[in-house]
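Comments concern the structure below.
A protein chain is absent from this complex, but the other protein chains hold their places.
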Amino acid sequence: MELFTRRHVLLGVSCALGALAGVRDVLAQAPPATAGPVDPKLIEDLVAANRILADQGVVDGYGHVSVRHEKSADRYLMSRSIAPELVTAADIMEYDLDSTAVDARGRTSYLERFIHGEIYRVRPDVRAIVHNHSPSVIPFGVTGVPLRPLYHMSAFLSAGVPVFDIRQASGGMTDMLVRTPALGQALARTLGTRPVALMRGHGAVVVGASLPLVVFRSVYTEVNARLQSQAMALGGQVTYLDPEEARLAEASVSGTVTRPWELWKKKALAR
Amino acid sequence: MELFTRRHVLLGVSCALGALAGVRDVLAQAPPATAGPVDPKLIEDLVAANRILADQGVVDGYGHVSVRHEKSADRYLMSRSIAPELVTAADIMEYDLDSTAVDARGRTSYLERFIHGEIYRVRPDVRAIVHNHSPSVIPFGVTGVPLRPLYHMSAFLSAGVPVFDIRQASGGMTDMLVRTPALGQALARTLGTRPVALMRGHGAVVVGASLPLVVFRSVYTEVNARLQSQAMALGGQVTYLDPEEARLAEASVSGTVTRPWELWKKKALAR
Amino acid sequence: MELFTRRHVLLGVSCALGALAGVRDVLAQAPPATAGPVDPKLIEDLVAANRILADQGVVDGYGHVSVRHEKSADRYLMSRSIAPELVTAADIMEYDLDSTAVDARGRTSYLERFIHGEIYRVRPDVRAIVHNHSPSVIPFGVTGVPLRPLYHMSAFLSAGVPVFDIRQASGGMTDMLVRTPALGQALARTLGTRPVALMRGHGAVVVGASLPLVVFRSVYTEVNARLQSQAMALGGQVTYLDPEEARLAEASVSGTVTRPWELWKKKALAR
Partner (left out) sequence: MELFTRRHVLLGVSCALGALAGVRDVLAQAPPATAGPVDPKLIEDLVAANRILADQGVVDGYGHVSVRHEKSADRYLMSRSIAPELVTAADIMEYDLDSTAVDARGRTSYLERFIHGEIYRVRPDVRAIVHNHSPSVIPFGVTGVPLRPLYHMSAFLSAGVPVFDIRQASGGMTDMLVRTPALGQALARTLGTRPVALMRGHGAVVVGASLPLVVFRSVYTEVNARLQSQAMALGGQVTYLDPEEARLAEASVSGTVTRPWELWKKKALAR
């Protein structure tokens, strides 16, 4: 189904007079309507989020970040398929929750955009999503070692960090990419109500109620992974945050995310 | 209990004439008097200390550094609540030892300013304090592994590095933040007469007789933690400084702190 | 033995008129003919590849990258012997597969250029080669620990990463450098049909069908080595990519290498 592109659709329309079979499928591929323009400030923040994630080492040439459309819960905004560090406002595209571009104009989409659409579909609380190959996190996704919060900055990990294994989700061997709605839905199920899920042999997905929060969580998931590795290497018992400490700490710390956000934004946009 | 101290006594006198319900509370919130202007050089050094700590990787978007007022032992100076790397002279605020701002003018204070006020109160030898989430140090705060001086640059650690556990201090679960005078006092008690204390699941506090010294100690606490982790990973027995070696080395090295300070300051302020 | 190849045959014909003792040796040193000018875009990409490899930490002051001549399968292009980070278009030289410079003009060649010539000779699929001392990779070359793909980005490692031991290839002690055609041939045999081989006590060689691909593989070989070390240090069982997952992932990911290439190129050339 996903094989039909906008060009198919146009061709389909010009054939429509004579052929009824398959019309429904073809029309289902017509580009969705836009939910309208968004505040330029939101676009600026989405561009900043891309640059910050690169600047903080959470993404390299790969990875993506999206934000839900402010006027419509069933639209989201994300860059065309380029390296996050190079994203500008002109690269931002609008998608519906099937992850079909509203107005592609020849721009290529990320193969794994279904991560975003399918999570937005089932998580009304989520307004921003990051997919990354955050380096210190990868080892936790391929070993049986659970990622756990070591300090207050990563208290949001306390709900548990599940690992999505695409081999189980697809029932066989894949190219490791979440390149279909079905795989996106499976990942969303693994994530459940949590803020972070790892992806075995691949990376992670991080969600939040805003761009500053999802960037904050992406950065401190990476930091916590690095610190947890170091703590485990010291030997001895590691004391993680108690669930109640984590609950209280997250409530307090989440109120301060604009502090690093302003710093990160200033630095990333200055480059 | 900790809310009514010296300041309260003074205010109490001025309250005595009127004594109406509610007046006491309002006046108790009256800002303390300023201890007067300070040498702009001290402000410049405090701004530099903020930038240096960020530049040297000891603080990220969080953490703070303060200096005792040069004219009054019961006042200290610290930035409003922003990322240390962004601090300028205009952000510096004056506090009394209850950690009440002299002239807030709408500026927000760090939630954990009580770390500073309560340590200044009981440590007359201390003229500068750093609170940070120094990355290599965190793992030592959550394992039973003591941080010990590996080389002469960190000889000041020889007195022992206690770990403050806020759960024990508060007798229950907290949000991990030293957000009350009582918690600040408990941390000060754990620190005792030493230059450094770790905070379980949180970070560290470092004190010294001057801004250059407290920055020096913050940097080399981080370096020592990293090197100690590496030495322990090599296997075999680690030889730490003998207490007498540490005492002699600290005396010598502390006389040289302006050397790195001048370098760090030049680099940090050039950015 | 390896010194007399196709070039020698051609020279042999031109030698036939004179046939004096010693003349053959002198003429054997005559430079091979050029295969003609190449697209300046290819030179620009070769210069960019040098800078990118330095920028990404895959080479330091040592290491080299070459590309096959676009008009002749038996010529390749590579910088004169300088640090990769300093390479400009004027430093690029043309070599035949004996690794003899077409037009040296006094410029010094890398001692280990035979790595390139001998691999191009037996690997028609290869159009670009990197030799490096990629730091995280070195430890895998001196221990019995096999380098294996941890995630989709390094799926190309799934064919296995052999280790070339120059001591066995030469039958005795050497200066560790692949400084003769015979050693280059031995290394090419160890590499076989694979994209990467390690060199014990030295570094690695990476090959690919284009400059962007060989740079991509060099970067992600380094990243995988670092992540694999970290995963192993966590303890527990490491799940590597299944060979079929790797085959599928490599096919998908190799179609995206221009994404990081454009980013890396922009950053490296901006310095």
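Odds and ends about this structure:
Order of writing sets the chain letters: A, B and C. Residues in each chain are counted from 1.
Throughout what follows, contacts are C-beta pairs under 8 Å (C-beta built on N, C-alpha and C of every residue); 3 or more make two chains touch, one makes a residue touch a chain.
Just so it is clear, the model here is predicted, and its values are computed rather than measured.
Within the entire complex, contacts from the absent chain reach the displayed chains B, C. From the options C:Leu111, C:Ala251 or C:Leu269, the residue with contact to the chain not on display is C:Leu111.
Interface note: of C:Ser72, C:Ser109, C:Thr174 or C:Ser252, the residue touching the hidden chain in the full complex is C:Thr174.
Residue C:Gly201 is the one among C:Pro37, C:Gly160, C:Gly201 or C:Gly236 that touches the chain not shown.
Against the chain not displayed here, chain C makes contact via residues 60-62, 81-83, 85-86, 111, 133, 135-136, 138-145, 167, 173-177, 179, 200-203, 229, 232-233.
On the side of chain B, touch with the chain left out of the figure occurs at residues 150-153, 155, 223, 226-227, 230-231, 233-242, 244-245, 248-249, 251-253, 256, 259-264, 266-267.
The rule is short, and it goes like this: only the chains that are shown with their structure count from here on.
Comparing each chain's Cα centroid with the centroid of every protein Cα atom identifies chain A as the most central.
The two sequence copies chain A and chain C touch through a face in which the numbers common to both fall below half of the numbers used overall. If you average the CA atoms of chain B and of chain C, the two centres end up 52 Å from each other. Shown for chain A are the residues that touch two or more other chains, namely 233.
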